[in-house]
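Encoded as structure tokens, here's the structure I'll be asking about.
A single protein chain has been omitted from the complex, and every remaining protein chain is retained in its original position.
Up next is chain A:
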Amino acid sequence: MRSNPIGRQFAVSTIALAVSFGAHAVTDEDILNDHNTADDVVSYGMGVQGQRFSTLDILNTDNVKSLQPVWAFSFGGEKMRGQESQPLIKDGVMYVTASYSRAYAIDAKTGEEVWQYEARLPDGIMPCCDVINRGGALYEDLFIFATLDAKLVALNKDTGKVVWIKEVADYQEGYSITAAPIIVKGKLITGVSGGEFGIVGKIEAYDPTSGDKLWTRPTVEGHMGYVYQDGEAIENGISGGEAGKTWPGDMWKTGGAATWLGGTYDPETDTLFFGTGNPAPWNSHLRPGDNLFSSSRLAIDPDDGSIKWHFQTTPNDGWDYDGVNELISFDYEENGEVIKAAATADRNGFFYVLDRTNGSFIRGFPFVDEISWAEGLDENGRPIYTDDGRPGNPADVDSEKGEPVVAQPAFLGGKNWMPMAYNQDTELFYVPSNEWAMDIWNEPVSYKKGAAYLGAGFTIKPANDEYIGVLRAIDPKTGEEVWRYENRAPLWGGVMTTSGNLVFTGTPEGYLKAFDATTGEELYRFNTGSGVVGTPITWSMDGEQYVSITSGWGGAVPLWGGEVAKVVKNFNQGGMLWTFKLPKEAASQDVASR
């Protein structure tokens, strides 16, 4: 951490102390109302439901063309790589994380740094997919984020001083955390990331002020959940009731299902929604059964971590279609009745609309152009597998290279981690998606850690010559694609939408772009200098509307070779935070011309 002169530090912390009990502390109420308060963003998702919808309309389809950058901030150092963070904003201060587990507080008016924190990462961490971080949480006088070595770090939000650090899981066993934690009912909730090293996913709640663990819920059938009282672990039921119902042998012990993308919360049903990753081992033929709760969405009671219901998108996943993508709560009317729904766009290419009160399947449809592995969904939302759509069992091959199986979408998914947005005015979801396929074949000669091994080889390839990325407007009531915007490189950044009838997102080519939410017409673009894989936010300050986004190419896409690499290989790395606003003249002209 950068240290300030002592005098100034003292002054700052005195003010901090004074304000932390006053208007400037972030409360549970602030967080629950985040979606309605335009002058701050105090949650990942711009509201706990994760709709990423702002009621602001100062900026609209008529004037967005006049949007201007007001400041840019460099994350500094030699540590570039992917910047996937969503900033938070409170009382004119922006809080943002960056690659290599770094955090910053920045004056939102001037772009000047208030403080900076760099986690000290151990040697020997092996994160699977770049050294990114997706953001933090604000609570009372704390800014809390998670690190690549699977720790939670709570900093004083005004000074950047460490208040507490807690290990969520052992990085040496293969655990890591990249997602933003969330605050629900005074609890800090987090998931974990982990590779194919036999980890077990879990969701945990901590006391945000002390860092004490409150409950833990494993996401693989057969593992015991616990609540903690006075430092003592009290059994709170085995996930799924008992071991061995949907797993053979002892594979549930190392079943995977990492909760690496964090979760959302629905106050109306008082439910946390977390997605889970693929099951281990990767070869699905070794683990016949549904392998619960891998590649699923889990509804969790925030008070004690009990599982209320689950919905599995890819049972016995053999394609690495993690089920981690965000489940967004939303209401819609049908036959005069309000339906309490939730939607998710899965890696596997299907868009699901669920009843969020009980997890029952309302409807599902492909949101990508082609799905090879399933013919469709049955009445319960379970995939109807295509014959020969599943990658073969490497153990069946003696010496010859197996025939490649083409799977679409590729394992990086019809949609990956990058969050979609729901606009309450247009009643459409805006989904950042990709059109790509993969060849998977059994590799008869393969080695691992000095030993013979049975592996699979794969290459990922674009489905079309002209584009991979597609930003789609999807009607959740009909499954209709209302409009699409095609992008040459794969889309890897989040989406945000506003009452100004606008949709914002970034592209790996470096642009922040704004679209007409109704028609999909591109209305604005600005090149930030490096690929955008972050998620934009908007807020108001002194009566003006601002937009911010991180810029810095990276994430999982550039780590894979093949044809996709040819599209992205010339994008340069970066590490910047850009902030834009509509100049006053443009805003007033607009009012005058109405």
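Here is the rule we go by: contacts are C-beta pairs under 8 Å (C-beta built on N, C-alpha and C of every residue); 3 or more make two chains touch, one makes a residue touch a chain; residues count from 1.
Keep in mind that, in the parts below, contacts and distances are computed from a predicted model.
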* Can you pick, from "Solute-binding protein family 3/N-terminal domain-containing protein", "Amidohydrolase family protein", "Peptide/nickel transport system permease protein" or "Na(+)/H(+) antiporter subunit D", the UniProt name of the chain not shown? -> "Solute-binding protein family 3/N-terminal domain-containing protein"
* Asked: Pick from A:165, A:234 or A:395: which residue touches the chain that isn't shown?
  -> A:395
* Structure fact -> The one of A:124, A:336 or A:543 in touch with the missing chain is A:124
* Hidden partner chain, touching residue among A:336, A:450 or A:543 -> A:450
* **For chain A, residues in touch with the removed chain** => 78, 81, 121, 123-127, 130-131, 173, 195-198, 248-251, 253-254, 280-281, 283, 285-288, 393-399, 404, 439, 441, 443-455, 457, 459, 562-563
